[in-house]
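Only one protein chain is missing; all other protein chains are in place.
What follows is chain A.
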Amino acid sequence: MEEEREVYVNDEAEVVKAEDKLALQFMDSFHTYLTLSHSLSSTLRQGWMDLASARHSMGTSRVNSSLLDLKLHPAATTLKITENDGTQPRFMLQKWVSSEHESTQLEDKNEQPQDSNSMTSSDTDEVQKERFKSLSVFGVLISPKLRATQLSFEKALETLIELANMRSSLLNSFHQLQQEVEDTKE
């Protein structure tokens, strides 16, 4: 009888520990979510200010929405969503890779891996080229302020994806905690 009670107390202690762990995980995720949200807000403010600064420097006729390219062209950045066991979606950003280059990259994976340093520098050159290409709608000789704007919004996009992943993790923790509490009540 005493042994059964001891086992029951131990089980209860483990359940409480598991609940505490989930609750802590949820609170940590929430804290990170709020921090990311604040960071996104400040990055976007910086981006809009940089854009206003670029328009002030280059003139409103050189930086305006009527210069954006309406021709069909592959997206420079894509979002991939995967689902782990159908419960927690995971968001992944593939930056500065147009669909033309994506097929080339898939072919390259079958070849021998190159030296990591040279791959990094060639990747950086490719990324820089894609960045210039996307800004070339406003002209080739553009102000450094417009490049700073691009970097700000690029950072904001990365933060948004982190935010989406954090939210997904948050909701997952919350559901697990809820489940745990309901199981305990039963």
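As a working rule, a contact is a pair of C-beta atoms (placed from the backbone, for glycine too) under 8 Å apart; a residue touches a chain by one contact, two chains touch by 3 or more; residues count from 1.
Quick note on the criterion: contacts and distances are computed from a predicted model.
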Inset, instruction - One chain of this complex is missing from the view, so tell me which of "COMM domain-containing protein 6", "hydroxymethylglutaryl-CoA lyase", "Translation initiation factor eIF2B subunit alpha" or "V-type proton ATPase subunit" is its UniProt name. - result: "V-type proton ATPase subunit"
Inset, instruction - Among A:49, A:76, A:127 or A:157, choose the residue that contacts the chain missing from this document, as touch is defined above. - result: A:49
Inset, instruction - Tell me where the left-out chain touches chain A, residue by residue. - result: 45, 48-49, 52-53, 55-57, 59-62, 64, 66-71, 128, 132, 136-137, 139-145
